[in-house]
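Below is a structure I'd like to ask you about.
One chain of protein is taken out of this complex; the other chains stay put.
Which chain is which? They are A and B, in the order written, and residues in each are numbered from 1.
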Amino acid sequence: MLTIKTHLYSSFIIYWDIQSIALLAIVILMVCLLSFMLLYLLVKAGHEKKHTYWRSKSDTLIHKAVFDDEEKIDDMFIEETLGSDNLKKNRYFRKILTEEIISAKKNISGAAADNLIDLYRLFELDKYAIRNLNHLKWYIRAKAIHELTTMQISELVDHLHLFINDPNEYVRMEAQSALVQFNGFEGLSFLDTIAYPISDWQQIKLLQLLSHLPPSSIDTTPWFESKNSSVAVFALKLARNYNRFEQHDAIAKCLDHSDAKVRLEAILCLNEIYTDETSDHLIGRFLKESLKHQLAMIRVMQTLGTERDILFLTDLLNHESDQLKLDAARALAHASNNGMAALEAYSEQSEQDITEIVMHIKREMSV
Amino acid sequence: MKILVAEDDQLMVKMLEFRLKKDGHDVVISHDGREAVGKLDEFKPDLVITDIMMPYLSGLEVVSAVKKKYPKGTPVIILSGMGQENVVLEAFQLGADDYMTKPFSPNELSVRVRRFDLTLAK
Partner (left out) sequence: MSWQTFLLHVFTYGILVYSMILLTFYLLIGAFSILETRSYLHKNSFTDYRMLASSTEAPTMSILAPAYNEGPTIIENVRSLLSLHYNNLDLIVINDGSKDDTLEQLIKAYDLYKADFYVTQLIKTKKVNGIYRSHNPVYRKLTVVDKENGGKADALNVGINIARSDYFVCIDVDCVLEQDAILKLAKPFLESSTHRVIAAGGVVRVANSCEIEGGRLVKVHLPKKFLPRIQTLEYIRAFLLSRMAWTRLNGLLLISGAFGAFDREIVINCGGYHTDTVGEDMELVVRMRRYMEEREEPYKVGFIPDPLCWTEAPSSYRILGRQRNRWTRGTIETLRSHKKMFFNPNYGILGMLSYPYWFFFEFLAPIIEFLGTIGIIIYFFTYAINWSAVVIMIGVICIGILYSIFAILMEVLTYNQYKQRKDILKLVLVAILEPFIFHPFVVWSAVLGNISLLRKQNSWGEMTRQGFAANKNPR
């Protein structure tokens, strides 16, 4: 017993050296983190007062500029508002003012918005942003493009070609948005060459930007052939949003595209752009598609289905997927004036019970 | 004219208030949908201007509450960042009288408000 004990103590001494050092290191680290946090909080609290002051100044500037659009925004105006304070050179103040101008600009248009742009320029915020375009950090580059685009500073356009193939996705995205913002539909020419995929998020954003412009009769068919399938998807969305009816055949051709995403988008696109033959295209492709795409097709049939499709849709009421059955019944009911009758007739003669489906459709149609 | 404004963005609130007061209107502000509906009885506005995306109650619910309370009078102007067709259609179906999308021009708003003033004066 005693021997074990001595052994224990000797081993304790060996452990102690390594362990005590480790323990000490941990404790020191803990103290460091804590003091860093406290220091940070203290510094921040110190800044808080100044920040509130700057914020109130920047509020006053913006309110004056926006509320009264007859106000002339010049150095006089700044001096009247800010007094002798030379805040132009203050980094923090610039940051606050920029943020507030940007967020105000997004809400306001017309003469008041022009005043905001004047204010932005007067503080030379555009110069700082243009300088930031070459910053090493991607988020500063992206933010600068975003800012200049929002403030409609056209000097940006000369720089944009630099960013179309920027290694960072977010910089590219901002550059694309800027191109569309400044050049409208012509700005979309970057789609001809872009090698990177365009995310759904970016597609939504571009469509949103374009929606503020007068509609265009842009020909999107060349992009359907793009090797970059996200470009094809986007081109289909454009065709749908701008009702490019004459592109119908090219869109229908996309139903055979090798990329499933493009095929799905083509199906959705046909919901808006269709002719008498569209349903034949869909039916021809139907069996080759996954359930997800089949469901999308049936939903499209609801819009463009006709008398001729009643047989096809009635057949689907036997389908193994409940979801598809329901959608087929709905498409059938909408297909023609006889659709509902066909659905009810099927319900009566068929062995399977679809009364619930019929009731569901009737309820929907009565709302 | 007595105007009730429902809008949650601080800057927008201030600027609407300033603009409408300058045009000679009486303005009451509410920062969310619930507050706006609550103020209907007390303030009895001649016109309501509301955002759509607001806390508690959406602007569409404000429209439907106003129209329920004053089936004939009290026009509602919607001032929203949402400009897509289905929302606009829904707003009008619920009884909204005018629809403006953000970014909006204060001058334009001022003219649109005046239009409702004239119709009331007739």
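The criterion applied here is as follows: a residue touches a chain if its C-beta (ideal position, glycine included) is under 8 Å from a C-beta of that chain, and two chains touch if they have at least 3 such contacts.
Every value quoted in this text rests on a predicted model; they were computed, and no experiment measured them.
For the chain excluded from display, the touched partners among the shown chains of the whole complex are A, B. Checked against the full complex, the one of A:N134, A:S199 or A:S350 touching the unshown chain is A:S199. With the whole complex as reference, residues 33-34, 53-58, 60-61, 64, 80-87, 90, 93-94 of chain B touch the missing chain. Panel shows chain A; residues 1, 4-5, 7-9, 11-12, 15-16, 19-20, 22-23, 26-27, 29-30, 33-34, 36-37, 40-41, 45, 106, 138-139, 142-143, 146, 170, 174, 197-201, 203-205, 207-208, 230, 237, 292, 322-323, 326, 356-357, 359-360, 362-363 of it touch the chain omitted from the view.
The definition used in the following text is that only the chains that are shown with their structure count from here on.
Computed centre separation for the pair chain A/chain B is 29 angstrom, with centres defined by C-alpha atoms. Of all the residues in chain B, the ones that touch chain A in their complex are 9, 11-12, 14-15, 18-19, 22, 81, 83, 102-108.
Listed in rising order, the residues of chain A touching chain B in the complex are 62-63, 66-67, 69, 100, 103-113, 211.
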